[in-house]
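A single protein chain has been removed from this complex, and every other one stays in its place.
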Amino acid sequence: MDIRFSAEDIAFRDEVRDFFAAEYEGAASTPLSDNAATDYKAAIVGWQKKLHAKGWIAPGWPKEYGGTGWTSTQKFIYETERGLAGIPDVVPFGLKMVAPVIYTFGSEEQKARFLPGILSSDDWWCQGYSEPGAGSDLAALSTSADYAGDNYIVNGRKIWTTFAQYADWIFCLVRTSKGIRRQEGISFLLIDMNTPGITVKPIVTIDGKHSLNEVLFEDVAVPTENLIGEQDKGWTYAKALLAHERTGMAEVADSKRMLEGLKQRATTEINGGKPMIEDPVFQMRMSDIEMELMALEYTELRVFASMAAGGMPGPESSLLKIKGTEISQAIHELQLQLAANYGGALAGDLSSNELGHDFAAEARGKYMYGRAATIYGGSNEVQRNVIAKAVLGL
Amino acid sequence: MDIRFSAEDIAFRDEVRDFFAAEYEGAASTPLSDNAATDYKAAIVGWQKKLHAKGWIAPGWPKEYGGTGWTSTQKFIYETERGLAGIPDVVPFGLKMVAPVIYTFGSEEQKARFLPGILSSDDWWCQGYSEPGAGSDLAALSTSADYAGDNYIVNGRKIWTTFAQYADWIFCLVRTSKGIRRQEGISFLLIDMNTPGITVKPIVTIDGKHSLNEVLFEDVAVPTENLIGEQDKGWTYAKALLAHERTGMAEVADSKRMLEGLKQRATTEINGGKPMIEDPVFQMRMSDIEMELMALEYTELRVFASMAAGGMPGPESSLLKIKGTEISQAIHELQLQLAANYGGALAGDLSSNELGHDFAAEARGKYMYGRAATIYGGSNEVQRNVIAKAVLGL
Amino acid sequence: MNFEFSEEQTMIKDSVSRFVRERYDFDTRRGIIESDDGISREFWTMFAELGWLSVPFAEEYGGFGGNVVDIAVVMEEMGKGIMVEPYASTVVVFGGLLSASTNAALKEQVIPSIIEGDCLGSFAYMEPQSRYEMSDVSTTAIATGDGYTLNGVKTVVANGGTAHKFVVTARTSGEQFDHSGVSLFLVDATAPGVDVKAYKMMDGQSAATLTLTDVAVDQSQLLNAAGEGMDLIGQVMPQILIGLSAEALGIMATLNTLTVEYSKTRQQFGAPIGSFQVLQHRMVDTFMGCEQTKSMLYRGLCESKSETDAVALAKTVHALKATVARYGKIIGEEAIQLHGGIGMTDELNIGHYVKRLMMINTSYGDGDFHQKAFNQLSYSA
Partner (left out) sequence: MNFEFSEEQTMIKDSVSRFVRERYDFDTRRGIIESDDGISREFWTMFAELGWLSVPFAEEYGGFGGNVVDIAVVMEEMGKGIMVEPYASTVVVFGGLLSASTNAALKEQVIPSIIEGDCLGSFAYMEPQSRYEMSDVSTTAIATGDGYTLNGVKTVVANGGTAHKFVVTARTSGEQFDHSGVSLFLVDATAPGVDVKAYKMMDGQSAATLTLTDVAVDQSQLLNAAGEGMDLIGQVMPQILIGLSAEALGIMATLNTLTVEYSKTRQQFGAPIGSFQVLQHRMVDTFMGCEQTKSMLYRGLCESKSETDAVALAKTVHALKATVARYGKIIGEEAIQLHGGIGMTDELNIGHYVKRLMMINTSYGDGDFHQKAFNQLSYSA
C-alpha cells in the first residue's frame, strides 16, 4: 500500500515538466474549427513529431516496436503532467488503436510497413467501426468486403469518423462472410484513404463544429495484403483493443486540469458582489465532482497496478469509462453554469470585452460536444451491461 | 384553469377544521408498538366510530352505500385538512380496499352482510394478496382454494399482512384453477379470521416493531357464499382496485405536514451556533423536496379533476405512487439527518432530557419503516413498468 | 376545480398550434435563422393579424384583454415549434413592463404599435458584473433639467439587434446593489449615443451588447416613478417566468415524445431500444418530470388568478422556474443520450430543442438562482 515516488521517479517527473515547458507551444489545443482546419492538423503533427524525436510518442507500445519501456509509475507521472499542462493527448487512432492491433496480430511485413509512419505521425489514421445501423451494437455492421483475387471490394458506410478529413488511412471492421453469430465473419482491414471510391462527408455537430464525418465506400478495392490476421477473425482483434481504449477514457489528468480552471473561474465570476467560489451551494456542486475525481484517480491507479502486475485490463475498465465521462460532463455543466447568460452567445467577431465575458464560448462548446462522451466508445449503458455480465455475473 | 374555492367550499373547510379540533384526540397517531397493541386498536376504532357517526367515514363510496356525496373539491379539502391536522387516514383494508370490491362486484346479500360492519369499524379487515413467492409479481400466487361442495378448502401462506393480529376478516386472492395465463384461475375470497386452521405469525420489521404478519392457512373451510363474483375472475376485481389504491399513495397532505414539522425542527437543531434552517445547503435539500411536493399536489388535483370528469384513475396514478413515496422517504431522510447521532438511539426508558434529544426515535422509526413504501403496493419498479407500457406504449 | 382552458384559450392554442404544424417546419425555421434578420417579418405581420400580439394587453389599447393563462397557452405552443420570433421578448416581457407601467401617455403611444406588429421591444437589464441579480445596476441616469443622461453597458439583451425600443434599467439613486433607486426608461434603438452590437445565440435567437453613452432621455420616458423600477419589475416577473416556463414545457413535451417515438424504431442488439428496461425507466422519469413541470405551471396559473398573496405566488414562480431547470436539463440530456450519435448532429431537430431549453434556463435566473430565492422566502425567519 504505497505510491510514494522514488528519487528516480521524481527526476523523471522533473524531466517531463521541463520538456513540456520548453517544447509545447499550445497550438495543438486550440479549439477545433473548420476555418482553421489545416492549421490544426499541422499543429498536432508538429507537436507529435517533437514527442517522437524525444522518444516519448508511444508509452503504451512494447519497447521493441518503439515504446518507452517506462514503468507504470512513470506512465502515470507522464499522463498526470500532460493533463496538468493542458497538453492534449496524442490523436489515438494510429498510436493507440490501430498500432496495438498491428503489432499484436499483424504480419512482420505489416509491422515494418505501418508502424514507422504511425510513430512519426506522417500517416494520419482514422477509425471505421460505427455504421448508421450499428452504434453501440458494433456487431450489427454491414459494410461488406468481397474477396476478389488480390483485392477485397468494399461497399458500405462508416459514420462518426473523427478527423476522416485529415486521414491518410482508415482501419475498418468489415463483413467478409455471414457467420452464425453476428460476431463471426467480420474482418479487420487497413484502407488507404486515397483509394478511388471513398467519399468523406462532413457531419456538423450540436456545438456547430466539424470533426466527425461519414465515410462512404463504393466498390473500393483493397489489396488482400492489408488484411490483419485471418479473414473473419477481425472481431477478436478489435475486441482485445476495446478494453485498452476504455482505460484511456478516464481522463483523470484532463479533468483535474479542467477542475482547476473551474475553480479559477469561480473566483472571478461574481454574484451579488461575492465570487461564486464562496457560494456554499456551488461549493457542494464542485466538491461532488472533485471528491469523485479524487477517488477515480486511485481507481485508475489500481487498474494500472493490476495491469503492471501482468494482465490485460479487465471489465473494470468499463468503470473508468463510465465514471470518467460522467465526471467530465459534470465539470462541463458547472463551467456552463458559471457562464450564465453568456453561455449561449455565438459572439463571432465580438471581442470578449465587447461581449462582456471570456470563457462562455469554450464552456458551451465543451458542454455540447461533451454530450457525446457517454455515447461513443460503447455507450455508458453498454458499459454497465458489460459490468453486470462480466463482473457481477448477472 | 381555476381552483378557487367557493363560499360553500370555505364553509365546508371550516366545518372540517372545527370537527377535527373538537373530536380528534391524537391517540390513533401514537407510534405503533406491540406493547400497546390493544390500546392502539381501540384508539383507531374509537376515532373511526366518531367519523362514522358524523357520516364522514367513507368519502370515496357511492352515496347509496354510505358515501358522503362530496364533490372532488370537498374531498380534496377534507384530505388536506386531515393531513395538516396530523390525523392518520382510516385503516384502508376495509373501507378503501375490500369495500369497493364488494359494492362493485359483490352480490346484494354480500353488500348487506359486510358493508355495515366496515362502515361502523366493528369489523377489522386485512389484506391477503402477497405471498412469499409472489411479491410485486402478484399473479404468481399459489395459495389454493379447492371447491368442495359448500366450501372452498384453502391452503397456503400470505405474507406482509398488516394488522392481521387485529383482524376479524381477511380478503384473499386464491388460486381456484390453473389458467393458461397466470392471471386466470384466481378468485377473490372473504375469510373469517376465526375459522379453524388459520395461524397468524408476527413479523418484526427493521424498525423493531410489529405491524406485519404471516398468515398461514391449513385446510381452512370457507363457505362458497364468501366468493366475490365469479370463480376464477378474481384478478379482474383486484386489478380494478389497484389504481384506486395507488391514487391514495401520494399522501400529499401528510407529506406537507411532515415537511412543516421538518422546518420546525430545523429551527431548533443548532449547528455551530446557527439553526440548521439557515444552512444554505440544508435549505437546498429541503426545497428540493418542497418544490417537488408543490408540483405533486397539483398532479394529484389534476388526477382528481379527471376522475371527477368521469372515469377511473388511469395508469398515471402510478406517477402519484412513485413520486409520493419518493417524497415521503426524502423527508424521512432529512428528519434523520437532523437527528444526527441521536438517530440511532433506542433510548428505552430514558427521558428525552436524559437522552438529550426529543424526535430521534420517531425519525428513525419513520425512516426505517418508510423504506417499505417503495416496495409495497406494487414496487416502484413495477409502477415504472406500468407507465412505460400503458402510458408510453413501450 | 377545473384545469381546462376556456373556449377562447382553446382557440388561441389551436391557432398557434396549427401555424407551427403547417407553416413552421424545421427547414423553414432554419431558413429564417440563416436570413439577415434572423426572424421572419412576414410571419410577425401574420402574428399581428392572427391577434397573437394583442393577447395580454388591455382592451382600451386594442388588446385582447387576456391574462397569464392566455400567455402560457401561446408560449407553450410556440415552444413546440421553437419559434425564433421575439414573442417572449416583445409581448411578454417588454409588453408586460409597459402594461404594468403607470405612465398612461407612454402606454397609449407604444402598446398599440406592439399589437399592430410595428414595434419590437426588449428589456435591457443585465450588466457585465450583474449575473442574475437584477438590482445590481451600475448604469447611471443623471438628472439633467427635464430629463436624464444615461451611461452604461447592458449585455445579452434578448433580440437586441431587431428591437426598436428598449426598456432600460438605470440607477437614479442608491448604491450598486440597492433595490431602490433603479429606474425604468424607454429608450429608442436609434437614439443618439445608443450603440447596439448584435450576435447570434445558440438557440437561433439573437442578443446584443447595448452601450449607452450620454444618451439623453426625457423624463416622460420613465415607466413609473423614478427609483421604483424594481417594484414594477417585481409585478411583471410572475408573467415573465410563467411565459418562459410554458415555452419550456412545450419543448420538454416535444423532446419526450420524439425520444419515445425514436426508441420504438431504433434497433440495437436485435430489438428496438425502447424495449430495454433501463431506457424505459429513464423515459418514465422524463415523462414524470414533464408532468410535474406541467403541474407546477398550472399551480402558477391558478394562483395568479386567485387571491393568493404575492409571497405565495412568488414562491410558486421561483419553484416553477427551478423545476423547469431541473427537469429541462434531465429531459434535454436524455433526449440526446437516447438518440445516440444522431442526437449529436446539427441536422437533427433534437439538439435545437435542447439549446432553446438551455437558453430558457439562463433567462431571468437559472435553477440555483430561483431555488435560492425560493429558500429565502420559505425558510427565512
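In order of appearance the chains are A, B and C, and numbering begins at 1 in each one.
In this section, a residue touches a chain if its C-beta (ideal position, glycine included) is under 8 Å from a C-beta of that chain, and two chains touch if they have at least 3 such contacts.
Bear in mind that the values here come from a model prediction, so they are computed numbers and not experimental data.
Undergrad: Of the chains you can see, which ones touch the chain that is left out?
TA: A, B, C
Undergrad: Which of A:G26, A:P280 or A:G348 sits in contact with the chain that's absent?
TA: Checking the options A:G26, A:P280 or A:G348, the one contacting the hidden chain is A:P280.
Undergrad: Sort through B:S144, B:Q183, B:T205 or B:S306 and give me the one touching the missing partner chain.
TA: Reading the full complex, the residue touching the unseen chain is B:T205.
Undergrad: Just checking the interface: what residues of chain B touch the absent partner chain?
TA: On the chain B side, contact with the omitted chain comes from 130, 133, 135-137, 140, 159-160, 203-206, 208, 212, 269-273, 281-282, 336-337, 340-348, 350, 354-357, 364, 368-369, 371-372, 374-376, 379, 381, 384.
Undergrad: By the contact criterion defined above, which parts of chain C meet the unshown chain? Give residue numbers in ascending order.
TA: Contacting residues on chain C, toward the hidden partner: 276-278, 280-281.
Undergrad: Footprint of the hidden chain on chain A, which residues?
TA: Residues of chain A in contact with the hidden chain: 1-4, 72-73, 76, 263, 266-267, 277-278, 280, 283-284, 286-288, 290-292, 294-299, 301-302, 304-305, 308, 316, 319, 322-323, 381, 384-385, 387-388, 391-394.
One rule holds for everything that comes next: only the chains that are shown with their structure count from here on.
Undergrad: Whose C-alpha centre lies nearest the centre of all protein C-alpha atoms?
TA: C
Undergrad: Nearest whole angstrom, what separates the Cα centre of chain B from the Cα centre of chain C?
TA: The computed centroid separation for chain B versus chain C comes out at 43 Å.
Undergrad: Between chain A and chain B, what is the separation of their C-alpha centroids in Å?
TA: Inter-chain centre distance comes to 53 Å.
Undergrad: Taking the mean of the C-alpha atoms as each chain's centre, how many Å separate chain A from chain C?
TA: Each chain's C-alpha centroid was found; their separation is 39 Å.
Undergrad: Going by the contact rule already set, what residues in chain A reach two or more other chains?
TA: If we look for residues of chain A contacting two or more partner chains, we find 281.
Undergrad: Give the residues of chain C that touch two or more other chains, as numbers and ranges in rising order.
TA: 372 - these are the residues of chain C that touch more than one other chain.
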